[in-house]
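This is the structure I want to talk about, given as structure tokens.
All protein chains but one are shown in place.
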Amino acid sequence: MSTIKGETIATEANGPAIELEGLTKHYGGTAAVENLTLAVPRGTTLGLIGPNGAGKSTTIKMLMGMLTIDAGRARILGLDVSENMPAIKQRIGYVPELHQTYRWMRISELIGFTRSFYKTWNDDVCDSLLDLFGLDRRKKVKQLSKGMLTKVSLLLAVSHEPEVLILDEPMSGLDPLVREEFLDGVLRVVCERQCTVLFSSHALGDVQRMADNVAMLYDGKLLVHCPVDELLSSAKRVRAVLRDGVLPRWQPPETIWQQVQRREWLLTVNPCSPALLDQLQAENPVEHVEVNSVGLEDLFKDYVKGRRGTP
Amino acid sequence: MKIDPNNHVPIFLQIVEQIAASIAAGVFRPGESLPAQRSLAVSLGVNPNTVQKALDELERRGLVVSRRGVGMFVTDRGNESALTQTEEVVAEAFRRGLIAARESNLTGARMMKIFENVLLEMYESRETP
Partner (left out) sequence: MKALLWKDFRINLPVIITGLLLWFAAYAAIGLNVWLQTWPVFPGRGQWSEVIQIASVGGRALLTIVVGVLGANAIASERAERSTEFLFSLPPTRLKILTSKFLVALTTTILLWLGHQFMSDVVSPWLSANGASVNRVPLLGYTGGLVLIFGSTWLGSARLSSPAFALGGGIALCVAVISVLFEISRRVTWPVPDLVPIGMLVAGITAFLVGSIYYLRRIEP
């Protein structure tokens, strides 16, 4: 027994901070999340992107033990979320999409309330974030603007120095200045410790800045999961000019999205390779081919459009 | 330094290019230290792992050298290497412009003319006090 225990501890310390295995959730007949498998290594930041209803929030809610898991497993820091939630919650921080909390409390009361549940609460972290965000602890929650509420939410989620931070579209509907402050707060936390972060977002610029890896969800399924830099280097937008009156004959299997307009054939491919381009030119009646890099925002749109186009 | 999160150039490469340009411009001289990874991350608003990746790349290119526990220092040849790097970046920018020109079937003579005009524009505006 003791060896098994030793092994569990070993995997817990070295294994990924977050592990999803075949995670599935159905609502009625439709799958909100289907067979989702991915891992977030310790100390890295994963940006979870996808259009509305892609299953980002459902995934995060299952991770937080707020939704039951229909099939598959989710583990945080090596612990199964359906069995160890109270222990896991001591070691993670969570910022929900809607920052709703006790409106009648003062910030100081809300801090005191939250603080009492954590063994590792650090007043210094809390105070420095209060200062950074310029929050007045005597203010009541109901007097706070949305931006201030989001900052309070972050402060409450990180002051117990969590090993994992989970943010569910934390910055939606915030003005650019508040976003900047919020990201600054998150970065400070990430820099202070080797904190693992999972955040879902619509703002791809923020994902590009904050995330090591990106996971793209569509219709509850994982489309892409890779390092952001790798994705940006490997994916290309190809523009080919077709000869008069002909249509493309061969389409690379790596195509994410394509469009033909007059003589212009646009394709987004991932990954792009010289071999692919050679074959493209050899197999198709094209005059010339031009290759450009493509930003995360466009890449995301192409993935979504490509999916919608195919039945 | 300022990074553009919407640019399609990976952020770590943007940081590499900008630090290289700063070294070439003499902001950081040989033997001097670069700002720490954490402070770079917070000031640029990017993930510290990304900054580390950029610093590793700079070290691989021989612009900086890491001294354990102290930080990153510009190498003796850092300045020259950075200039070479910058030349490479400039060449790449020219290449992109030339590709655009070729797309529209511009002749070599017209391209030279454009280049001369741009050059004159920039240097005249700089020399006039």
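For clarity, chains are labelled A and B in written order, and residue numbers in each chain start from 1.
In this text, a residue touches a chain if its C-beta (ideal position, glycine included) is under 8 Å from a C-beta of that chain, and two chains touch if they have at least 3 such contacts.
Just so it is clear, the model here is predicted, and its values are computed rather than measured.
The undisplayed chain touches these shown chains across the complete complex, A. When the omitted chain is restored, the residue from A:Ser82, A:Gln100 or A:Asn292 that touches it is A:Gln100.
The residue from A:Lys56, A:Lys89 or A:Arg179 that touches the chain not shown here is A:Lys89.
Considering the complete assembly, chain A touches the hidden chain via residues 64-68, 85-86, 89-90, 94, 96, 98, 100-105, 112-114, 116-118.
The rule we apply is simple: only the chains that are shown with their structure count from here on.
In whole angstrom, the spacing between the mean C-alpha positions of chain A and chain B is 30. Put simply, chain A touches chain B in their complex at residues 43-45, 180, 183-184, 187-188, 190-191, 204-206, 208-212, 228-229, 232-233, 290, 293-298.
Within the complex formed with chain A, the chain B residues making contact are 3, 5-13, 38, 41-42, 45-50, 53, 99, 103.
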